[in-house]
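First, the structure itself, so that you have it in front of you.
In this view, the complex is presented without one of its protein chains, the others remaining in place.
Showing chain A:
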Amino acid sequence: MSITQTLPANGSDCAPVLNKGVLRERGQREVFCGLTGIVWLHRKMQDAFFLVVGSRTCAHLLQSAAGVMIFAEPRFATAIIEERDLAGMADCHDELDRIVDKLLTRRPEIKTLFLVGSCPSEVIKMDLAKAAQRLGTEYAGQTRILNYSGSGIETTFTEGEDACLATLVPEMPVARPDAAQELLIVGALPDIVEDQFLRLFAELGIEPVHCLPARRACDLPSVGPNTRYLLAQPFLTETALALEDRGAQRLDALFPFGAEGTTAWLRAAADAFGVDEMHFNRVVAPGRERAKRAIAHSRERLEGKRITFLPDSQLEVPLARFLATEAGMIPVEVGTPYLHRQHTARELELLPESTRISEGQDVDKQLDRVREDKPDLTVCGLGLANPLESEGFTTKWAIELVFSPIHGFEQAGDLAELFARPLRRRDVLRV
């Protein structure tokens, strides 16, 4: 990575000037680590296996996060570091080789194996990159072996996906320099949502369109200076950097939440690919109208309600924008674990002046603010949701927003409903 290529990203941290400050906090953070990303990534990439090198805690976390999925012969596991592995480093790598061998013998259909770093493996400085290289040579032609870190000390929740996709970028084939402009959708989306987008782009006449990640990790799309990419998710900082390293250009857009967000997202691609305005409107209008009608069902319940987001996934800013501009909600505080000012610049512009944006967390202080603000709805993790409910706050648990299909026109109504349901339930219960 050359210096000139990293510069724009460094600058991005202070890019557009906000007319309000961002509250930055440090303290106890009630968030997941990046390992959690495995839970949905392994569903998306059906020929990939995720092997966490970590402690019993890591295995326990995955089990708690994956819930019932753990029993369906999942394509992830933990190599649990034990006392004797800590004794000497060489031993540790032998052990890992043994486990990888056992694993790939048992699951020969695995085409990509991710060695996923954790806090313990990072702290003892176990060189998983080197291990991936060594094993990659050994299994060349059979299984590609990659490495990224999902540790809590480096990544927060969805940043695990970012780290994973960023390691795939250098593996993408080189696009011919004279190739026509191609569109790349970046970010793991549920298959149904991905298909809807692909249909819309086809109708718009934009092709070919590729996705990162692809459904099979071995079908990596090519990338080059003619690649234009759209981020489908707001948490893909490193992946975006890696793509730009390879010459791809980001299309600046709102994230595709709600009727307006999705329209703006599609429009960014349409503009870049020179799609006629009339044609664009014709293609997009039906979905956009359907989305608006679907959102209207929840609007009555949401309008004028005050909402606070605690930091979790980085989806907070675009979702707050959607709820503010399309459902009439009033964002009180929008907390995010990390704020990428450039990627979210358009979103931030659309948030009401009064919204308090906070980055990072000091959970007890933030809960004090929730108690003081008394929002109608608080979006937070499962560790906080029931305790807040028992204090009389209505909550929406945040993880569901990462697991459910919420992007695009056809899901806009479901997305609004996710926020309306706890409010409706609060009103309906007489116990």
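In the analysis below, a residue touches a chain if its C-beta (ideal position, glycine included) is under 8 Å from a C-beta of that chain, and two chains touch if they have at least 3 such contacts; residues count from 1.
Heads up, the rule we're going with is that contacts and distances are computed from a predicted model.
Participant: Look at the options "Glutamate synthase (NADPH), homotetrameric", "Sulfide dehydrogenase (Flavoprotein) subunit SudB", "Light-independent protochlorophyllide reductase subunit B" or "Cytochrome ubiquinol oxidase subunit I" and return the one that UniProt uses as the protein name of the missing chain.
Facilitator: "Light-independent protochlorophyllide reductase subunit B"
Participant: Considering the complete complex, identify which of A:Cys119, A:Ala232 or A:Leu418 is in touch with the unshown chain.
Facilitator: Residue touching the absent chain, from the options given: A:Cys119.
Participant: Among A:Gly152, A:Gly187 or A:Pro318, single out the residue that touches the unshown chain.
Facilitator: In the full complex, the listed residue that touches the missing chain is A:Gly152.
Participant: Using the definition of touch stated at the top, determine which of A:Pro170, A:Gly304 or A:Pro387 touches the missing chain.
Facilitator: Answer from the full complex: A:Pro387 touches the omitted chain.
Participant: Extract the touching residues of chain A with respect to the undisplayed chain.
Facilitator: So the residues of chain A touching the missing chain come out as 27-36, 53, 55-57, 59-61, 63-65, 70-71, 74, 76-83, 85-86, 92, 95-96, 98-99, 102-103, 119-120, 122-124, 151-154, 156, 364, 381-387, 389-390.
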